[in-house]
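The complex appears here minus one protein chain, its other protein chains still in place.
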Amino acid sequence: MGNILNQIGIENYIFLSVVLFCIGIFGVLYRRNAIIVFMSIEIMLNAVNLLFVAFSTYHQDAQGQVFVFFSMAVAAAEVAVGLAILVSIFRNIGSISIDNLKNLKG
Amino acid sequence: MIHIPDFAHATTIQVIFCFLAFITVITAFLTIFSRNPIHSAIYLVICFFSIAGHYLLLNSQFLAVVHIIVYSGAIMILFLFTIMLMNLNEQREVHRPRITRLGAIVSFCLILIVLIAIFINSKPIVGEYDSTGEDFQSIKVLGKILLDEYMVPFEFASILLLVAMIGTVLLSKKEKLNK
Amino acid sequence: MDTNLALILVLTPLLGFLVNVFFGKSLGKTVSGAIGTIAVAISFVVSLLLFNQITSTGKGIEVTLFDWIQISNLKINLGFLLDQLSVLWLLFVTGIGSLIHLYSISYMHDDENMHKFFAYLNLFVFFMITLVIGSNLLVLFIGWEGVGLCSYLLIGFWHKNQDYNDAAKKAFIMNRIGDLGLLIGMFIIGSMFSTLDYATLKTAIAGATNLNLPLLSLAALCLFIGACGKSAQIPLYTWLPDAMAGPTPVSALIHAATMVTAGIFMVTRLNFVFDLATDVQSVIAIIGAITSLVAATIGLVQNDIKKVLAYSTVSQLGLMFLALGFGAYEVAVFHVITHAFFKACLFLGSGSVIHGLHGEQDMRNMGGLRKAMPITFWTMLISSLAISGVPFFSGFFSKDEILLTAFHHSIPLYVVGSVASIMTAFYMFRLMFLTFFKEFRGTEEQKHHLHESGSLITIPLIILAILATFGGLISLPGNSWLNGYLAPLFTKVAGEEHHLGPTEYTLMGVAVLGGLLGILIAYVKYFKQDNVPESDENITGLSKVLYNKYYVDEVYDAVFVQPINSLSKFFRDYIETGLSALVFGLGKIANEIAFQGKKLQTGSIGLYLFVFVLGLCAIVSYIFLAQ
């Protein structure tokens, strides 16, 4: 099988992941709901992962995919801990709006 | 120049790609814009599935499967559980100042423009793609690399997950102790 | 042998000092006084031995003890040089010193700290000997500052009175101003000739080619400033009258006979330097003459018996500097010696009077003491005649020589000196008439206690009066033993021997007449007309200016002391706090930045992310797009 990128082009993947990444940023800025913010972060992570895989193919090298593998592990851990924190915050203050999470205010 | 797919003479793969990309972007947007978190989560699942489709398209089956398992299977379920646990099915975000929206839109546009500008600027790097036909992304190869070259990080990843698990348990448990 | 003699000479007074300091209190007053006196007397005997040796061999003795200070290009020994000049000085320092010690046993007997007094006096003699016999300028400087210290201690001897302490402090500080000059002079000489040793310096200067004369003159000027401080010349003379706050024997020893002549000693010692600096010599002569006149005018109206003598001392010192300025070193030395005799006698006599009146120093409250204190009267009269230049007393010869020298060099300065001499005669006899003639003007109680002082006081007076009478014999005009004795010291032919021609006799006559005129005016004013000086508030006009010493103290206070004090206050209150605030200000700025910066941390993740995005865009576009 020939290289798939010959038919699609790496630039399209780059465009796609850039757009996805921007959507993620947009989501973080736009939404106040911490869960949605989390989801936006996941979108950003996936945008990057996608790019990794695309370039892995481009370079004919498995390293990129290995990296994605690890990034998934990290994302899983992060989500687990992050959601646990959210839950406990929700229990404490009854809201998960990030406007209420200003304990770091100087 | 940006390579614009020619829809009239598009190959199957190109069509599939365009379709998947469309779904990905749309669902990502919907994730963000839908008022109900549950809907968001469901859109996100679709988004993840489409990304897994991309992986398949790129011929990395292993990753696609892992992606579906981890993201759609584990993470999203976690999200859903959490949303349900918090009873977040109705919209709670009342106040959303205009400045926030403006900021969000500005950053979105800005980063998009910058990134694309960079990409266009560095276009010459993108050249023809050659294939040696060498197998580099089958499960067999990946497994070898993971357990050979990346043995230690791999183990660390497991430790990380373990720690995250313990941390999560502790985080949830402590509240009960306090109350 | 010589080393031992020199060490005995120096260390006996030091030993006396140590004994008196550590055991004086337990030894009792008389014993401690005796120890002090004997210590100085031993030094006197040693001086006599040395004098004998030097007159017979005609050569100086050099004693080097050990290296003292090492500086790269000059090595300074702690060593002594006993030559004609220093032995001469030793003789009258230790001689008059012994007499004054003897005198003090009686004079200070009522003071509870008598052992301390003797300790200080011995220390003074120690330092004075060091000053005189040091073989280089720095050893001289030990003595120089040491006598200043003793002067400080003794002026402030009655330390419970803060005025006295002020006077002591003033003396010390004014001396230190001079000392700085001396130090600078030493630095210049040291860097020019790489030595501070007199003998080496003399040969170095004699053998030097291409001398940097302006620099040498500067050195000489600096040295002269030092001499000004110590010998109370304008502009540094104001401490000496104030120094009369000390016990009278101190005034006699330190502030009349010995310490104040240190400046003359130093200039004489370094005659080879001053001979080259002719400009500086003129300065010395002019300052000497002016000092002499100014002090004499102030002396005219003073009512405190010791103040009169103090200004008289300043005036006489001025005359000595006048002689020095003309390079007539032996003449100055001659006057130093005769002046030491009669001024010591006068001070001791006034001390006797004060003692008799239980501390009264104002001449307006004296009078008629002639009968009660005959010995004091006669000795003081002799000394007054000597200082006034009445023929055949010692002062006549020495003062006449100075005026002669002045006449040969500069008529205006001669006139100034002569006027000062006439005034001297006037105020000295004003003092005599007010103190010893007419009726007693003090209280009844004082009158009741009037008595002649004891033999310990009168014996020194008598000896000094004899010396004041016959002291002039050591340098008779035309046949001077002193000039011959001192000749080896000087590079130039020791002054031109004055041939006693008609000019000289005329001048002598003029001087004698002037002196008699002064005495006559005093006689008319204070004996015939029975005037008593006005009380302080009635003094007006010129007398008031004179009585207040031309307001020099006030001027110094306004020009130097007050500005420094206000500067100090300004520095303390503003600059110090300002600098401190500056340092604290840095801390405050950091604090303020933190405080303001804190506000940036709104806790709003949205804002953080927005800024983060902006930053990211900026960095990324800089990296990738800026080429």
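In this document, chain identifiers A, B and C correspond to the written order of the chains, with residue numbering beginning at 1 in each.
Just so it is clear, contacts are C-beta pairs under 8 Å (C-beta built on N, C-alpha and C of every residue); 3 or more make two chains touch, one makes a residue touch a chain.
In the analysis below, contacts and distances are computed from a predicted model.
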item	value
Undepicted complex member, UniProt protein name, chosen from "NADH-quinone oxidoreductase subunit M", "ThiS family protein", "Sarcosine oxidase subunit gamma" or "Urea ABC transporter permease subunit UrtC"	"NADH-quinone oxidoreductase subunit M"
Visible chains in contact with the missing one	C
Contact with the hidden chain (one of C:Leu542, C:Leu567 or C:Ile619)	C:Leu567
Given C:Ser72, C:Thr209 or C:Asn538, the one touching the chain that is not displayed	C:Ser72
Selected residue (touches chain absent from view) among C:Gly60, C:Gly156, C:Gly299 or C:Gly417	C:Gly156
Option from C:Tyr107, C:Phe124, C:Phe172 or C:Phe347 whose C-beta touches the chain left out	C:Phe172
Chain not shown, touching residues in chain C	21, 66-72, 78, 116, 138, 141-142, 144-146, 149, 152, 156, 159-160, 162, 165-166, 169, 172-173, 176-177, 179-180, 183-184, 187-188, 190-191, 564-565, 567-569, 571-572, 575-576, 579-580, 582-584, 587
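We adopt the following convention: only the chains that are shown with their structure count from here on.
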item	value
Chain centre separation in whole Å, for chain C relative to chain B (CA means)	101
Centre distance in Å when chain A and chain B are each reduced to the mean of their C-alpha atoms	5
Set of chain B residues in contact with two or more other chains	100, 103-104, 107, 111, 115
Residues of chain A whose C-beta touches two or more other chains	25, 29, 99
Chain B partner contacts - residues on chain A that touch it in the complex	1-16, 18-27, 29-33, 35-36, 38-40, 42-43, 46, 49-50, 53-54, 56-58, 60-63, 65-66, 68-70, 72-81, 83-88, 90-92, 95-97, 99
Of all residues in chain A, those that touch chain C in their complex	25, 28-29, 37, 98-99, 101-106
Footprint of chain C on chain B - complex, ascending	100, 103-104, 106-107, 110-111, 114-115, 117-118, 121-122
